[in-house]
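Every protein chain of the complex appears in place save one, which is left out.
First chain written, first letter: the chains are A and B, and each begins at residue 1.
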Amino acid sequence: MKLQTVKHTIDTRGNTHIVDITPIVIGELEKSKLVNGNICIFIPGSTASVTTIEYEPGLLKDLPEILESIIPSGKPYHHNKTWGDNNGHSHIRAAFFGSSLNVPFQNGELMLGIWQQIVIIDFDERSRKRNFVIQLIGE
Amino acid sequence: MKLQTVKHTIDTRGNTHIVDITPIVIGELEKSKLVNGNICIFIPGSTASVTTIEYEPGLLKDLPEILESIIPSGKPYHHNKTWGDNNGHSHIRAAFFGSSLNVPFQNGELMLGIWQQIVIIDFDERSRKRNFVIQLIGE
Partner (left out) sequence: MKLQTVKHTIDTRGNTHIVDITPIVIGELEKSKLVNGNICIFIPGSTASVTTIEYEPGLLKDLPEILESIIPSGKPYHHNKTWGDNNGHSHIRAAFFGSSLNVPFQNGELMLGIWQQIVIIDFDERSRKRNFVIQLIGE
């Protein structure tokens, strides 16, 4: 059993910007030469999340819109008042969606569905460089 | 350390149908002869999720009902308009709940709580065969 840990950086626009990182994850799996095992994707940071979704233009609009009704950006969050910040909603959304995802692979391929992509969602309210970790355990 | 990856299929009715897969996971753990380690349950697909819940009749009604108020099925989602689909809400719900769960086991037993079951929730709006992956890493 082998272990491999890689850091990556992507550019995000914030404001619930959804970025498809599936090609990056597949690239790391291929480079590793591992055949069977598990990939953990992890977000260091408290205003972004990792999940899976069908990466298509309709849902890229639907998810931010419905989140505005569930966890609105404009509320007077205690976080904002305490720190002079404006991203209380970003923190709450990220805690909801979570910071880790585990995807098994077999015969050198991720076991994703056909219409399923691995995405990072940046809930913060500004564009930035966003780091994430890809960790492979397998053989 | 050994690795084992198994695919399973269950029948689901859709519409936030919650299926208890704990017996299937325990069955795979027993077959594997592994004693200590971790099980990753993963859903290939973008309209279903895996989580844990107390599998009892009240909550099986409560969860779909409250989801109708949080992420309603009847909204004019962009996804539906773009693809002629009717399951925009299913995709959003699945992205919220997530597609992977990791459960440790020790002395040959899952470390679940007494009232805690591993469930797949099918958010799609039709019945189907639903695949999932059980991956064990342990010794």
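Throughout what follows, a residue touches a chain if its C-beta (ideal position, glycine included) is under 8 Å from a C-beta of that chain, and two chains touch if they have at least 3 such contacts.
Since this is a predicted model, take the numbers as computed values, not measurements.
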{"item": "Residue of A:46, A:86 or A:106 touching the missing chain in the full complex", "value": "A:46"}
{"item": "Positions on chain B contacted by the hidden chain, ascending", "value": "1, 36-38, 51-54, 56-59, 61-63, 66, 70, 96-98, 101-104, 106, 111-113, 115-116, 137-139"}
{"item": "Interface residues of chain A (partner: the chain not displayed)", "value": "1, 3, 5, 40, 42-46, 70-71, 75, 77-83, 88, 91-92, 94-96, 98-100, 102, 133, 135, 137"}
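FYI, only the chains that are shown with their structure count from here on.
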{"item": "Centroid distance [mean C-alpha coordinates] between chain B and chain A, Å", "value": "19"}
